[in-house]
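Next up is a structure, given as structure tokens.
Every protein chain except one is present and positioned as in the full complex.
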Amino acid sequence: MSNTFGTRFKVTTYGESHGVAIGGVIDGCPAGLRYDDALMVSEMARRHEGKGATTRKEADIVEILSGIHNGYTLGTPIAFRIANGDVRSDDYTALENLYRPGHADYTYDARYGRRDYRGGGRASGRETAAHVAAGAIAKMLLLTKGISINAAIAEVYEAETNDSAAGVIACSVDGVPAGLGDPVFDKLNARLAAAMLSIPSAIGFEIGAGFAAARMKGSQYRDNWKGDGSMATLTNHCGGIQGGISNGMPIVFRVAFHPVVTIGQPTQCVDKNGDLHTWQPQGRHDSNHLPRTIVVVEAMAALTLADFMVQTTHTL
Amino acid sequence: MSNTFGTRFKVTTYGESHGVAIGGVIDGCPAGLRYDDALMVSEMARRHEGKGATTRKEADIVEILSGIHNGYTLGTPIAFRIANGDVRSDDYTALENLYRPGHADYTYDARYGRRDYRGGGRASGRETAAHVAAGAIAKMLLLTKGISINAAIAEVYEAETNDSAAGVIACSVDGVPAGLGDPVFDKLNARLAAAMLSIPSAIGFEIGAGFAAARMKGSQYRDNWKGDGSMATLTNHCGGIQGGISNGMPIVFRVAFHPVVTIGQPTQCVDKNGDLHTWQPQGRHDSNHLPRTIVVVEAMAALTLADFMVQTTHTL
Amino acid sequence: MSNTFGTRFKVTTYGESHGVAIGGVIDGCPAGLRYDDALMVSEMARRHEGKGATTRKEADIVEILSGIHNGYTLGTPIAFRIANGDVRSDDYTALENLYRPGHADYTYDARYGRRDYRGGGRASGRETAAHVAAGAIAKMLLLTKGISINAAIAEVYEAETNDSAAGVIACSVDGVPAGLGDPVFDKLNARLAAAMLSIPSAIGFEIGAGFAAARMKGSQYRDNWKGDGSMATLTNHCGGIQGGISNGMPIVFRVAFHPVVTIGQPTQCVDKNGDLHTWQPQGRHDSNHLPRTIVVVEAMAALTLADFMVQTTHTL
Partner (left out) sequence: MSNTFGTRFKVTTYGESHGVAIGGVIDGCPAGLRYDDALMVSEMARRHEGKGATTRKEADIVEILSGIHNGYTLGTPIAFRIANGDVRSDDYTALENLYRPGHADYTYDARYGRRDYRGGGRASGRETAAHVAAGAIAKMLLLTKGISINAAIAEVYEAETNDSAAGVIACSVDGVPAGLGDPVFDKLNARLAAAMLSIPSAIGFEIGAGFAAARMKGSQYRDNWKGDGSMATLTNHCGGIQGGISNGMPIVFRVAFHPVVTIGQPTQCVDKNGDLHTWQPQGRHDSNHLPRTIVVVEAMAALTLADFMVQTTHTL
């Protein structure tokens, strides 16, 4: 399942950072959805234009290969492809036999016995371009149902030259009808947690009051009814989900990110024997990746919500 | 997928709090595993004996119906059943037409158009008995591989009479080999996050340094190699997982829980028209459910790890 | 996936022939379906009362453990359990170390390294009782949509004393709306084929004109439109499915079964070393299992159709 996200509105992604292309296939998108190219372009731009972006130019043109005819989805798989452009791989030969600290170099080798060492290969942050492209299509679907997703930086920290910093991104999903989510194991909150933790460098997730709720009393925490004839509540400590199912209030959650581990400083790597070697990273890197990550958070939230919107028949 | 956890070592659970029985079916447990009844009994007891347990007596005898022959697993489905005992449902008739605040009463109705209103029905905390039973079998598998799981309360708060409190549970998984986890979407950390958020009242998850990592610099955060010929690191801020795959260090994470929302105080409920009604909960309830939840955290961690241990062939 | 059938309306079965019980869990049945106990009882009786039934008495009382409240489904998992009654296992000790010809004794050992040798264990025809029980619930769902399933023996052969015979069962599904089925890999005909081949002793499947269609010309085979303003066709050589999707005509197919391989004659078995041993089967066995298999064919068809009726949203 590793490269597929979702169970009904599903996306399977592919691609290594320095291969021919990255991309994906969406299966389960309903027929009759108008494809909004402007939204696709703007979402890809949001991912690209974070402050302090790397020098590598990513055109990130999303080419649609199938599943859309005369501007509308057909109900068949929507394949998309993002070319990797004119990448130079020779910068990476020094890393063929070294494991950097904090990276997935060693763990990929431990799992697969080999890896594409160029630019992080499959583990590259570049892979999130496919998430954003798929997420844009999920957003198109959600927008027709009146559901909107907005993420923003909640906490951000700064780093001096040749170091990195991170922070916390908060996200709100508005317009979700009550009754969305599967109880017990596929709870909407559980699936959102998994979606967020699948983003590179995500390291914490909380919904509603989150970790602060651990210090509340039950009488404080529980969200009392407004009693105005609606099913709205006075507070939203639960973050819009009860028993794994949406209650019609906004869904609010926060995601903590750790700083990127590639920094401009000399770095001690190990080889396969465990011996240390000093490696000096080249080029510029983002000192803080959060500006570029906002749209990734939204994309993963959109994919999660779209998967629940494309529901199976659950009432007779 | 809602009632199935896992993709290879899978458990499907069933049961309402006041129905005939709860239970589950494990599919994908390898053949040849010795069934350890003493471990099963002690795990069920750990769930039952939390301080301040409810007065309702839960025998929680796990009856094995299939999949084990002469004390060893057959490779076929392991079905287990936990009788609900002599439950009295008449206490709950007052709740047939009321939605309690903070509960899943309204959301189940929004999704299914009906619900078993007795004792929370499928949304009852009682359902976690099936998680613990399945988790015990997962632990039996993991123990043969030298993997052990230990959770403990990291933060706990207290409540006065007729209120409730909660806290944070920390968990460590030791002995996990490097190379476990699927990259991109089925990352080990993502699956652990989903497993934990599927526990009733879980509201936050962090791995390794977690939310604190958001405030670190990259130079502080990254786990440098020991350089002693092993692949061990000097620190473990990442919590034992890089790029979604285990690196051989202990896997450490924390889960925040909100207090239970059923407390002894008069409670404003709404009916289907949104009108308020005062309801006085009967009986005693746990003032803090964390002592009983420790083993549930371990069970969900065990199910997650077992699913990754029962791997598909990923090298030739 | 081995013990789960279906992707949306799913049943997971469990149980060995001589264990405590067999049974299953249905996940994905919509809420609000009236449970028809009389249909359940009559379906189980149809399986039991085939002419020439074995002497072993199978009460086959289906006990519902969850998922139904006040006579209606809740949308939660429906667990059912069929006790194995007072079985005597000592008849089977001779088979602990022998592989019978035509049975799954050797193949189970090859796969799992062990097996429950009593009465066929998991590979027993008894397992189909769980199929029929699940199929009965699927039929309840289909009947609310006007879909009925009728199988009958199309060809049957007879055997002398101490031998066995088989034949062909034909099945028709009426009332299926056009538009059911997933193209490419989850074609309705492909899923029906898999459903039928999963029945013990099934060895061939054909839909519509089937193998006879291989000898037709295209001009004969193709089903021309009636042209009466409906989408009906003059013939139904395709068996009601085009491109994997139902076209509104009856779905008709046939399933070939081989004779049961346990017969009253002395039988050459092998042990793990490949050495031959003569074994004399005890008790009476069905000389022709087709009368008991009719309802199993219907059950598997019902499970297949129910899975497609519980569809995901495929148009906006």
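All chains are identified by letter, namely A, B and C, in their written order; residue positions are counted from 1 within each chain.
Simple rule for what comes next: a residue touches a chain if its C-beta (ideal position, glycine included) is under 8 Å from a C-beta of that chain, and two chains touch if they have at least 3 such contacts.
Predicted, not measured: the structure shown is a model, and the values here were computed from it.
**Q** Check the options A:116, A:155 or A:174 and report the residue that touches the missing chain.
**A** A:116
**Q** From the list C:85, C:102, C:146 or C:283, which touches the chain that is not on show?
**A** Residue touching the chain left out of view: C:102.
**Q** Touching the hidden chain in the complete assembly: which of A:19, A:227, A:250 or A:274 does that?
**A** Considering the complete complex, A:19 is the one touching the chain left out.
**Q** Given the contact definition stated above, which residue among C:50, C:210 or C:250 touches the chain not shown here?
**A** Checking each option in C:50, C:210 or C:250, the one touching the absent chain turns out to be C:210.
**Q** May I ask you to list the residues on chain C that touch the chain which is not drawn?
**A** Touch with the absent chain occurs at residues 1-5, 7, 13, 99, 101-104, 106-108, 110-113, 122-123, 127, 155, 157, 159, 163-168, 177-187, 189-198, 200, 203-211, 213-219, 221-225, 227-231, 233, 237-239, 241-248, 256-263, 265, 268-270, 273-276, 314-315.
**Q** For review purposes, identify every residue of chain B that touches the missing chain, sorted by number.
**A** So the residues of chain B touching the unseen chain are 8, 28, 30-33, 75-76, 141, 144, 183, 309-316.
**Q** Which residues does chain A use to touch the chain missing from this display?
**A** Given the touch definition above, chain A has residues 2-4, 12-16, 19-25, 27, 31-32, 63-67, 69, 72, 74-79, 81, 111-116, 121-122 touching the missing chain.
One rule holds in what follows: only the chains that are shown with their structure count from here on.
**Q** With centres defined as the mean C-alpha position, give me the chain A-chain C separation in Å.
**A** Averaging C-alpha atoms per chain gives centres 43 Å apart.
**Q** Distance-wise, how many Å sit between the C-alpha centres of chain A and chain B, to the nearest whole number?
**A** 25
**Q** By the touch rule stated above, which residues of chain A touch at least two different other chains?
**A** In chain A, residues 183, 314-315 touch at least two other chains, as defined above.
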